[in-house]
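Missing here: one protein chain of the complex. Every other protein chain is in place.
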């Protein structure tokens, strides 16, 4: 993949060498990500951080990543403050803003919106989440976290828990894991929230072994990495059934101490809401806040690659 | 006009030499406007980008222009997040913020608000739109676009189409065109949306030839520049009549290819909403997105002039 000038719309575009290149650069950028070292390689450059759907943390993560390298950030939050609310097409909005800034991050509630934006923009567009579509930089930081926490991604047994049907971060990470060797995947979800059939077929076709269960204890048993997500009550018709099912996929300390490996790495895209107990927070493998923080070096790496920044300063 | 420390409230303050000075500086700033060259002449300076009425693009344009020169930007969007909503006067709000920052851009729904702000502020205030009043930097970038697209402004035949009664960008551009020689103006609008009588009188007094018509084909025939605006349905009482009239002022490819000059320059302040067809976009004279982008160098030039930036770096 030629990164300079490219758009980041879907994880499908990444082959393993692309991932390794991003992660190597992210690793080198870590001292800059935490403000320990300073650089202004993005001096005079401006990011259009366009969040037509609210997501404070993702927005702050992209914005901070850009500021850390000396760039400037212009932000918009919410559709109501935009000309989209006056009937302008997304294409027109992006065409105008693309002429102001050097790179665009777009979060928008509609599936395919990032592709529409990338098609009209001359500058790189990063998909910051297009509704039920993708949020590729999240998958990148998830994978980067596995590598950073465990030293490697190959030969990992990764268990996904919760809403595997609608959870777009799950879909993207599953896709990226197929680029590695010796991956085993376990899937633990209520019947109605199973990983979509097309994705299961795809795993089969690629020869990635996976198992499905609705027993959380069984699912965490052999896991190296546990990827938790939230099961939303509103996904179920019957409230009593909802309460029972949501409760059956709560990950807590008792479960992990008694049923999981000692060196389990625990991930969660956050926010959590009752699905991952706070009593897990001080386990050494509780990596979900570090995972969130890894968004900074990973997004710095993306900006550097897309904008063709000379990384000889590192 | 002495720019240093001045306010930009109305286009009436600009004489031709002022316009030429702004445009010459904007031209020199173009490489900085697109991030090709870097400067930090505004290092340590802060813009108060105050949008008490939403306008994402105008806000991002001012903000980006300031960031491109190394300054910092603090932004507020919407009245509901301000102490104006607690009953504070605009004068008090501006007096406080004026003591924080070095220059203020104010967009506010009330006519005359920018003048109120300029009267209390010690630092320069730029009117970013005061309701039915003016939006002078839009007129400047409109005029700059004509010069950039055609090489000169003198001897231009400019046709305005659409809502000429309420369109404040039309009023300001008409006013500025009177500073040039050999200007001919055509006005095409529904009867109820004609250019205000006072402005027509003023054109007569200044000896600027102009013609009025409600026939779009006639109006575009001799035009060098076509300035399109949106006719809003809500301006008419009768919905059937509204649909007919709005439809009669839609500019599309068929109209331009068959009835306009080959080298016609097409402008629009955007957003468009059915009034300018997308099939016009790939005509070579379709300059409306370039026009929007010209907001960056023009606003950079304004900041430099008002803040007394030494332009010897150019």
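Things to note:
Which chain is which? They are A and B, in the order written, and residues in each are numbered from 1.
We take it that a residue touches a chain if its C-beta (ideal position, glycine included) is under 8 Å from a C-beta of that chain, and two chains touch if they have at least 3 such contacts.
Worth saying up front: this structure is predicted, and the values here are computed from it rather than measured.
Among the residues A:63, A:124, A:162 or A:190, only A:63 touches the chain that is left out of the figure. Across the entire complex, the residue among B:5, B:99 or B:247 in touch with the chain not shown is B:99. Within the whole complex, the absent chain has one touching residue among A:39, A:213, A:277 or A:311, and that is A:39.
Although one chain is not shown, part of chain B still touches it, namely residues 43-46, 48, 72-77, 80-83, 86-88, 92-93, 95-97, 99-102. Touching the omitted chain from chain A are residues 32, 35, 37-40, 54-57, 59-61, 63-64, 67-68, 70, 73, 75, 77-78, 270-274, 289-290, 292-293, 295-296.
Keep in mind that, in the parts below, only the chains that are shown with their structure count from here on.
Chain B is reached from chain A by a rotation of 120°, derived from superposing Cα atoms (nearest 5).
Between chain A and chain B, the centres computed from C-alpha atoms are 40 Å apart.
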